[in-house]
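Heads up: the structure comes next, in structure tokens.
Our next item is chain A:
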Amino acid sequence: MQPAPVMPKTWRVDTKPHKFCPGCGHGLILKCLGEAIDDLEIQSRVVYGCDIGCSLLSWDLFNLDTVQAHHGRTTPVMTGIKRARPELICIAYMGDGGGYSIGVQHLVSSAMRNEKITVIVANNTQYAMTGGQMAPTTLPGQKTETSPFGRDPGTTGMPFRGAEMISSIVQEGAYVARGSIANLRQLTGYLKKALKNQIEGKGFSFVEALSSCPTNWRTDAARTWEFIEKDMAGYFKVGEIKIPGRGEVTADA
Partner candidate 1 sequence: MPDTTRMVLAGEGGQGVQAIAEILAEAANEEGRQALYIPNFGVEQRGGVSVAFLQISDQTIGSPKFLKGDIVAALSDRAVQRTAQYTGPETTFIYDSAMEGVADELPKNAARVMPVPAMEVAKKELQPRVFNMVIMGAVIGATGVITLDKAKAAVEKKLGYKFEKQPHLRDLNFKALERGVKLGSEMLGGLH
Partner candidate 2 sequence: MSEKAVTEEKRVFMTGNEVVAWAALAAGADIMYGYPITPQNEVMHYWTRLAPKYDKKFLQTEDELSAGFATAGGVMAGRKAFTATAGSGSVLMQEPMAMAEMMRLPTVAVLQQRGGPSTATVIYSQQEVTLTTIGGNGEGMRVVYSTAGHQELYDYTIKAFNTAWKYRFPTFVLGDGYQAKMREPLTIYDPETRGISLLEPEPFVGKEGEPGKDRPPAQYRNTFNLEEELYEKVMSDIREFEKVAPEIAEYESMETEGAELVVIAHGIVFRAVREAVANLRQQRFRVGGFRPVTLRPLPVTQIKELVAGAPKILLVESSYGQMARLLKEVACGSATEISTFFKPGVGITAGEVEARVKEIIKS
């Protein structure tokens, strides 16, 4: 018998193993999120929302009240819950397609209104559930199913730096950071700070997590890590971008 893997207390044991592909970053990010919730002891107050895309596979991952919404619409559902019941802690979890493309108006507007919710965007540079199409976050030259010869910035623009965009529109009190599955301790810290920001009612909180998709990237383990740590992190700087009381901080922090 194998020893049971260590899971956050908020994870449901009966729905494990989870449904993500081998090497997928979602499981790691959601483990960090689970640990953050455990540490803050807020399990009975959290409402967790997930999107369409691979994030939907987390609809029964936690021992948390959960809503799985439409593509990009998790943010307004969580906004609706938070506005109706401010004592609840609302987390909207989605991919970069849901956050930065089809649901970007919701993300921008909820950030501008300083909604007291926490939005987490897993950035794996493409649409994974639908088979690996180009996303706003696809890197220049990166091959996807809809950019088979590599993304051409001349015709499709440059990758979208969502966390920086959010930090430029939020007001004082908001928390914005970008973590990575390459540094789980740091990512858990960011998620914890984001949730604390919501609990303390300071403002909007946002964490982008650089994530992996070896299935669609068609990468082996070594190249997967290299892509996250070099290619992605080279364009999407990891670090805290906005901390209440400290204004704008440099992305290299």
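In picking the candidates, the idea was that all candidates are chains of the complex that A comes from, given by their letters.
To be clear about the criterion, contacts are C-beta pairs under 8 Å (C-beta built on N, C-alpha and C of every residue); 3 or more make two chains touch, one makes a residue touch a chain; residues count from 1.
Quick caveat: nothing in here was measured; it's all calculated off a predicted structure.
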| item | value |
| --- | --- |
| Among 1 or 2, touch partner of chain A in the complex | 2 |
| Parts of chain A lying in touch with candidate 2, wherever the complex brings them together | 10, 12, 43-45, 47, 52, 56, 59-60, 62-70, 73, 76-85, 88, 105-106, 108-109 |
